[in-house]
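One protein chain is absent from this view; the other protein chains keep their places.
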Amino acid sequence: MAEGTHFSLQPERYQFTWGPADPLIRVRSGDLVSAQTIDAGCLDCQGRPLSANQRQDCGNTQLLESNPLVGPIWVEDSEPGDMLRIEIKRIEITRDFAWSRHFPRFGCLTCESALGELLLNEPVPDLSYHWQLDRSAGTGTLRLLRSQLQEVQIPLHPFLGSIGVAPRYGRVEPALVPGEFGGNMDCAETCEGAVLYLPVWVRGAYLSFGDVHAAQGDGEICGVALETTANVTLRIGLLKHRLADWPRVENASHLMVIGSARPLIDAVRIAHLDLLKWLVSDYGFDKWEALQLLSQVGIMRVGNVVDPNYSVVAKFPKAYLP
Amino acid sequence: MAEGTHFSLQPERYQFTWGPADPLIRVRSGDLVSAQTIDAGCLDCQGRPLSANQRQDCGNTQLLESNPLVGPIWVEDSEPGDMLRIEIKRIEITRDFAWSRHFPRFGCLTCESALGELLLNEPVPDLSYHWQLDRSAGTGTLRLLRSQLQEVQIPLHPFLGSIGVAPRYGRVEPALVPGEFGGNMDCAETCEGAVLYLPVWVRGAYLSFGDVHAAQGDGEICGVALETTANVTLRIGLLKHRLADWPRVENASHLMVIGSARPLIDAVRIAHLDLLKWLVSDYGFDKWEALQLLSQVGIMRVGNVVDPNYSVVAKFPKAYLP
Amino acid sequence: MAEGTHFSLQPERYQFTWGPADPLIRVRSGDLVSAQTIDAGCLDCQGRPLSANQRQDCGNTQLLESNPLVGPIWVEDSEPGDMLRIEIKRIEITRDFAWSRHFPRFGCLTCESALGELLLNEPVPDLSYHWQLDRSAGTGTLRLLRSQLQEVQIPLHPFLGSIGVAPRYGRVEPALVPGEFGGNMDCAETCEGAVLYLPVWVRGAYLSFGDVHAAQGDGEICGVALETTANVTLRIGLLKHRLADWPRVENASHLMVIGSARPLIDAVRIAHLDLLKWLVSDYGFDKWEALQLLSQVGIMRVGNVVDPNYSVVAKFPKAYLP
Partner (left out) sequence: MAEGTHFSLQPERYQFTWGPADPLIRVRSGDLVSAQTIDAGCLDCQGRPLSANQRQDCGNTQLLESNPLVGPIWVEDSEPGDMLRIEIKRIEITRDFAWSRHFPRFGCLTCESALGELLLNEPVPDLSYHWQLDRSAGTGTLRLLRSQLQEVQIPLHPFLGSIGVAPRYGRVEPALVPGEFGGNMDCAETCEGAVLYLPVWVRGAYLSFGDVHAAQGDGEICGVALETTANVTLRIGLLKHRLADWPRVENASHLMVIGSARPLIDAVRIAHLDLLKWLVSDYGFDKWEALQLLSQVGIMRVGNVVDPNYSVVAKFPKAYLP
């Protein structure tokens, strides 16, 4: 891929949907884009809230102002049936704290649903957590107030909680949703060094990203990770006439597909079926032999079990490719 | 409710999304609206397909052109927190046939998912069915070709497969989706004589409707009902400051709530929890005594198990109201 | 079916499992069996608890002493591949009250699972309800203490909450489980006048029954119906070489199959697939035409959404049979 232009963006507004909108910028295959992301609660790198005029103007629709996104980015020449090839070059955290929270009716161990209250039980308490980040050491520290342990320090592994394009049909709102367009997958695999392939569903692709997590456990079970801000640099490539129906990720060691759906077993199915397709179409495997091999060496990671769709990553070790 | 204006619409275009758009018409509480719906496959009352310029202009987004809707209708003075009260005055079928179909990867007994192919198995055959409608007798007739029985005649019970407002957040596409805004619930309860209450999420409400089914079994298990066209007349009322989070239906005998979600058990939960809220807030029941009574006399009907969200109707007999 | 012997049983012990055990009695095809059932909480027709020596002796296994069953009944000549044909001749309630209850972690609107506590939320309160039964009027009456309405009276429709045979493999415990053997289906369809067909999985069949509900709403959503005692009379027939994999029910108007599984959508699938098989094998329908017809005229009832497997009844109106 030829060296392209490097765009450095200072977004003046953020968006809260996946889908076509006035592009923030137009890029060509090979261009680099750098931008500052703000956190899932709309706080910037200095902890200041987003002002009203920094919010995407969507006329008279109601927005859930969570997970603000940088974008959309128009990719020249991209058309349905193409794929974006996005190198995640850099995710550099830009502040010294991250927050997390237990919402009363959110998270997979409480009364949750995409849009409603699911149970007769009382909700759990609303609790906030402040994590101190040491960016040079790459650690996050939380003071515990009611436990025997008084402080815990964990390694950071920053990644993009949200990255996606315009969906197959229309627009997906709120931004909290993951799907066939990528979106709020909350999968640690979309980190520095990874290459993400996203199907193009709409001319221009409309790439957006944000919601950097400084760290997160599998499944994001309480519903909120270490929410923070970052400088993100992506190289955006375009692959013509490459068809995939779900987001694919590649790193040094694995081919991966991220499936997002409810119930959870359907996310498992989607991820594995598309991974099998990949092995058959690009690597010369017979469908059933690929199934046999994947069944014995495959790795599955649960990205999230809290968003409106759950996300599962199916992984095939590149060591077994021809 | 005072007698209002009666608008008789001849739609020149149809829409394929739930959400704000240029209103087809603006009505006041009490007004009547009559309009011709076309079928889920965009055939009109003479079996002619929709022309390109009759389709909603949505700029550069991709539409799934299924379930064309009449609307949106702007309801004056409606605001978030209000409820629409819609009397379904008339659903008069306007042609002599309905079609149904078995799609290869659709329906709850095959490899379905909202947006993907879910299984390794081969898909089922794509088969079409032509039902002859006798509107005066109120019957539908299907000729069977490979069965011992050569013809089957069933009673018609026409209803609106789709009716809804703008959703809580933004826009829902494709039109196939049901949710907290109503939408493609495919529930036989939204028939002539019923009163439907829809929460208003966005100023103006943006009511739309369509997808008349001449008949349908519980669950719509093959994925397609008796798809046809109709003249529909609704009286549109506005209730200020009435809060409900899910569509409610009332007829001579029952209070009902329609919950839509995946997995199916969550649709069951949503419908019953909101029905309990209704009993408590409007009819003086204690929450637990309402649960006890609903558990012993409640009726549950499965509307659909094929759409991107499944729909379940929880019903409470009005005979047990104070 | 020839008139058989009429056995009138006074059970001295009750069992809490589905599966082979010392038969209470041995019957031939055509025989009638009458017996007194006790309620799901082991209270008899006078409200007295079961004594220790009236409990099934199961050696050193741990029993959940809920849903006591009359049985097992050995059916002479029955073998795997056969079906029992059970006419439910009579269900006569034998006392003047029924109880119901809200358990803290049971029921589909709370933190339930088959064997565990599923959520971080606090459980709901443990509440009991005493329903007065008027057997001659066929009504149940509940006094409400904290509602505007002070009393509610509902019609009774007694049915067998539990009836089944030995399961396909081994033994199913606790008795609360429904499955391919019938069991604790909690479906109102197994009432007086219905004919139930149960697959025979094990030589002798080992039929058992109990858990009479005086009334129950769809889904039994709080987890407990109007639990009472009854005199039950069944005529037990044997159909040789009739293969079905799930319980079937027939009454004057419908052919029905009861599917039991988790998640709920799988119970929906099982019931409809076996009903389609029945239409094809016994009534000359083509598989796809049967699917089309069932999709348009089928009725689905949710029996329970609270037991370790959920139960769904798929119904086909006999009016459409050849």
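Per-chain numbering from 1; labels A, B and C assigned in written order.
Quick note on the criterion: contacts are C-beta pairs under 8 Å (C-beta built on N, C-alpha and C of every residue); 3 or more make two chains touch, one makes a residue touch a chain.
Since this is a predicted model, take the numbers as computed values, not measurements.
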item: Contacting the left-out chain in the complete assembly, out of B:Leu43, B:Val124 or B:Val257; value: B:Val124
item: Option touching the unshown chain, where C:Ala261, C:Leu279, C:Ile299 or C:Val312 are the choices; value: C:Ala261
item: Sole contact to the chain not displayed, among A:Gly47, A:Gly81, A:Gly193 or A:Gly284; value: A:Gly284
item: Contact with the hidden chain (one of A:Thr17, A:Thr61, A:Ser100 or A:Asn121); value: A:Ser100
item: Interface with the undisplayed chain - residues on chain B; value: 109-111, 119-124, 263
item: Residues in chain C touching the chain absent from view; value: 17, 19-20, 58-64, 80, 113-120, 166-174, 179-180, 201-204, 245-246, 259, 261-263, 266, 269-270, 273-274, 276, 287, 291
item: Contact set of chain A toward the excluded chain (per top definition); value: 100, 102, 107-109, 125, 127, 129, 140, 142, 144-149, 152, 154, 215-226, 263-265, 268-269, 272-273, 276, 283-286, 288-302, 305, 310, 320-322
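Keep in mind that, in the parts below, only the chains that are shown with their structure count from here on.
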item: Where chain B and chain C are represented by their mean Cα positions, the distance between them in whole Å; value: 34
item: Where chain C touches two or more other chains, by residue; value: 109, 263
